[in-house]
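For reference, the structure is listed below as structure tokens.
Complex shown without one protein chain; remaining protein chains in place.
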Amino acid sequence: MSTERRQGDIELAGVGKRYDDIVAVEGINLKIPDGAYCCFLGPSGCGKTTILRMIAGHEDPTFGDILIGGENVVGMAPIERRTAMMFQSYALFPHLSVRDNIAFALRVRGVPKAERYKAADEMIEKVQLTELAHRLPGQLSGGQQQRVALARAAITGPRVLLLDEPLSALDEQLRIQMRQELRRMQQDLGITFIHVTHTQLEAIALADLVVVMERGKIKQAGGAREVYVSPHDRYVAEFLGGQNVLSGKVEKVNGASLVMRGPKLEGFEVPVAGKTAVTQGDKVDIAVRRDDIRLLRPESAAIAPGNPHLSTRVQAIEYQGYFVKVMLDAIGDDEFVAYVTERDFFSDPLKVGDIVVATWQSDHTLLLA
Amino acid sequence: MRLPRSLVGWFYVSPLMLVLIPFFVLPMVVIITASVLEGDGFGGIMPFFTTQNYIDVFGSGLTFNLYFSTIKFTILTWVFSLIIGFWVAYFLVFHVKNQLLAIGLFLVCTVPFWTSNIIRMISWIPLLGKEGLVNMILQGLGIIDKPLEFLLFSDFAVVVAYVHQLTIFMIVPIFNSMARIDKRVVEAALDAGASRFDIMRYIIVPLSKSGMALGSIFVVSIVMGDFFVVRVMSGGGSASVVAALYEDISVLQYPPAAANAVVLVLVVMLMIGLILRTVDIRREIAR
Partner (left out) sequence: MTTTVEHPHRRRPTRRREGRPWTFYVLAGVFIAYVLALYGPMFCIYLLSFQDIRGGLVFPMKGFSLHWFNDLFTQVRTGDVKGGFQRSIQLALLVTVITVVVSFIAGLAFRRRFRGDSIVFYLMIGSLVAPGLVLGIGVGLLFQYFGVSPHWTTSALGAQLSWTLPFGVLIMFAVMSRFDRSWEEAARDLGATPWQTIWLVIVPILTPGIVAVALFGFTLSYDEFARTLQTSGSLNTLPLEIWSMTLNVTSPSLYALGTVTTIVSFVIIGICLGTIALIQKRRTQRAATH
């Protein structure tokens, strides 16, 4: 576990996986720095678990290279890669006690009993399971099982820990608690964690690097705030949520901004922000954060003429505690929702059926690819 | 690096094949071969092709009588063991609420399986015989004044012995498939207004079909292949296909016996094939 041997940086170079005729992963490229907490995020069947299993060595890529610490590990056994995996339902050995489960990796490499139990006990203490060391996995709660799985994976001193949907077997409250514990463990161990999930909240709460996937391809990889606030395209924006995605046509391009018009939307300016080659007449998607939307009564004087605004109707209202989710008439096929802070909403409560004007600052509009 | 999957599979089944080929495939080939050769009447087989053995088998009225009687026993045994097996399994799974008790009672049903079949069959003799317990009791109660003759050494006794031996083969697989029925499915059906008869018809019977099929395979193949129970329990009054086959063997008539055997194997395979058509046995076992 010494730092100089760690080298837990990972590079996927054109890695792909094909099962017969089905392409599970399409030649992806990605660099994960050493010591990062990286989350692969996507719906089931998007190939995220396949990537994890290829890094772990439980599956061989059809093509491409996987480099860990600069060394190509394709074809190596998991233990040679110095990776360790935490399985989806933990896969704890049901016939072994907590201590024997954790000591398993040392047992198979022939570490003498006293020595391996000493190491296991240290690890047990780290995950706060000392009282339960002699229980069988069947006698533990979900959260305790997860800690055993974590300890069992960590005892080999891996440079990369791979977690396959580690929180999916837990209930809501425990999930949030274990989320923190995972992050703490990662910081303690100081090694690279790769975590696969389909829950965007989990990903953005934990990760330094979020990798959003769709159908075997990487859609966007970046920091949590980056993917949430600046989604690259419609798919990422919709999958991460919190954004309204609208489509429209480009009316005019003038340097750093363009004028766009959409159904129900009068022409308004959108910052181009480095996005390339958009020409007049193109169909484009934009995203607007739901919490950037202001809802005003039609007669309100606060409607700024320069900002985009559209007249719409309240369709449904959901109280969420610290904010209120107001669902408005869809624009074309696109859902349109505003998150209004609790205080603002109740200063002038809206009702279902009310006609409102939705508006936002034009420089809060994000042009999508 | 890693071997292709099929090769690994065949590597793992190779010990099994090392038994099945010399002790199932080859013996069958030998029997098929012997069935088209001539015998010398002294246990020897001569390398001359003939279809006479089959002509004799199909030409003899005895063959049809034998099949008729064997299939009759098979059907009777199948029906009784299925009915008893189904209701016993149903009782244990759905009526005994305490699961531990249900498993205990299930074990009570299976224990005799671990004892000798022959002994279990013989054990009917002191009960069903002319001076047996049943006759003694019935006479003692004054229900009959002469001992019932049909109880032992009769077709009745044969069926009793079969059902006694083979119901276990029905109970175990049916119990297994019923135990895997999600009890909430039954409750959902009750909520939907299904009567108990509907539940039986639409839920329990379809979902335990695989168990019934598996049990039927055992019962049918065992009764079709038996010659021992028929011989002892019918007192020589009835015969079966295999009993006749055994007679041929005892007088060293191998080729006619082989032709008989081939026909019998085909008939059994046909029956098993029919059962297998009703259910994907492989998927059901792995479920």
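To keep things simple, chains are lettered A and B as they appear, and every chain counts its residues starting from 1.
Keep this in mind: a contact is a pair of C-beta atoms (placed from the backbone, for glycine too) under 8 Å apart; a residue touches a chain by one contact, two chains touch by 3 or more.
Remember, predicted model here, so these are calculated numbers, not experimental data.
Under the touch definition stated at the start, the shown chains contacted by the missing one in the entire complex are A, B.
The chain not shown here is touched by just one of B:108, B:188, B:205 or B:251, and that residue is B:108.
Between the chain not shown and the residues B:88, B:159 or B:212, the one that touches is B:88.
The set of chain B residues touching the chain not shown comprises 5-6, 8-13, 15-17, 19-20, 22-28, 30-31, 34, 45, 84, 87-88, 90-92, 95, 105, 108-109, 111-120, 122-127, 129, 131-133, 136, 164, 167, 196, 217, 220-221, 224-228, 232, 242, 245-246, 249, 254, 257-258, 261, 264-265, 268-269, 272, 276, 281-282, 285-287.
Contact residues of chain A toward the unshown chain are 56-58, 77-79, 83-85, 87-89, 91-95, 97, 99, 104-105, 107-109, 133-136, 152-153, 156.
Here, only the chains that are shown with their structure count from here on.
We define each chain's centre as the mean of its Cα atoms; on that basis chain A and chain B are separated by 58 Å.
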